[in-house]
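Sharing a structure below in structure tokens format, with a few things to ask.
Take a look at chain A:
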Amino acid sequence: MYFSALNLTGGYGGVDIIHSCSFEVNKGEIVSILGPNGAGKSTAMKAMLGMLKKSTGEVQINGNDISKLSTQNRVKLGISFVPQTKNVFTEMTVEENLEMGGFLRDQTYIQTIEEIYELFPILYEKRNQLVGELSGGQRQQVAIGRALMIKPSVLMLDEPTAGVSPIVMDELFEHIIKIKEKNVAILMVEQNARQALNVSDRGYVLVMGENKYSGSGTDLLNDKEVRRSFLGG
Partner candidate 1 sequence: MRQNKDVIMAFSVMGLLIISVGLFQSWGVALSILNLCLISAVMTMGVNISWGYAGIINFGVMGFIALGGLAAVVVSEEPIYEAWSAGGLGILISIGLIVLLVLITKYILRALPKSKKRNIILTVVIIFFIILIKKVSGPSIEAIESVNPAKQGFLGGLGLPIIFSWFVGGIFAGLVAFVIGKIALGLRSDYLAIATLLISGIIVTVVKHEDWLSRGVKNVIGMKRPAPYEIDLQKADWFINMISNLNSKKLDLITDISEKNILLRDLVISASGVFVKLCFAGLFSIVVVVLLILAQKALYSPWGRMMRAIRDNEEAAQAMGKNVVKQHLFIFIIGSAIVGFGGAMLVTYDGLFTPVSYQPLRYTFLIWIMVLVGGSGNNYGSILGGFLVWFIWIEAAPVAMFFINMFTNHLEDTHELKKHLINGVPYIRYTMMGIGLLVLMRYRPKGLLPEKIKLQNS
Partner candidate 2 sequence: MDFLNAIVLLANYIFIPALNYGSQLALGAIGVTLIYSVLRFANFAYGDLMAFGTMVVILVTWKLQSVGIHLGPLPTALIALPIGVMAAILISLLLDKTIFEYYRIKKSPPVTLIVVSLGVMFVLNGIVRIIIGTADRKFFDGQKFIMKANEFKEITGLSEGLALKSTQLLSLVVTIICAVLLFWFLGKTKTGKSMRAYSDNEDLALLSGIDPNRIVMITWVIAATLATIAGTLYGLDKSFKPFTYFNNLLPIFAAAIVGGIGNPLGAFFGGFVVAFAEIGITYAYKKFFIYVLPQGLEPTSLMQLLSIDYKFAVSFSILIIVLIFRPNGIFKGKII
């Protein structure tokens, strides 16, 4: 597996929120992390990024152990993260947001911006507008676009469709599929379990901070237990 996390345990300083969680994702795959509120999904993602105050476990990318690296250094290795909130620079324009995403790049970043505009055409239209003035769905596109600027090999999304309308959610998932087609490994924490599983290759279900179920997207969708607990039967 291209990217894997083993036995992640930790939290924000007090009690541990996640216990021995493991995940893996390959390039060109969409893997969802699901579960009820408070299950520790976002915490698990932050653990993989090295953003937790207190955590143990192993994280590997392309065979290299990155468990001891800082978040910034993990970013430099090609792991990009779209937080759930405050994921854009609201006082800057769309294009400036993308430029900041490409901060670590050399001059070739201009090429990448064009690619992002191809992926998200509406962003090209609004490229000189302040992101704070955009709608929720458009902001999410900017957020994802910013994260794609480093041409990551692993893209982590924390609830990308939180708070958007169903139509926008479908659009966002379509965009995410296009990103997957560019051979990016995508790890996605989601609340909208059914829709997420529809587009995912595989999924993990966390309950009370532990891996409970895992399998392919379709398997989980059809699993009686999973359906009863999260998908409304």
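As a working rule, a contact is a pair of C-beta atoms (placed from the backbone, for glycine too) under 8 Å apart; a residue touches a chain by one contact, two chains touch by 3 or more; residues count from 1.
Behind the choice of candidates: all candidates are chains of the complex that A comes from, given by their letters.
Just so it is clear, the model here is predicted, and its values are computed rather than measured.
K.L.:
Okay, in this complex, which of 1 or 2 is up against chain A?
P.N.:
The touching one is 2.
K.L.:
State the interface residues of chain A toward candidate 2 in the complex, per the touch definition above.
P.N.:
Spelled out, the residues of chain A in touch with candidate 2 are 71-72, 75-76, 81, 83, 86-92, 96, 99-101, 103-104, 146, 150.
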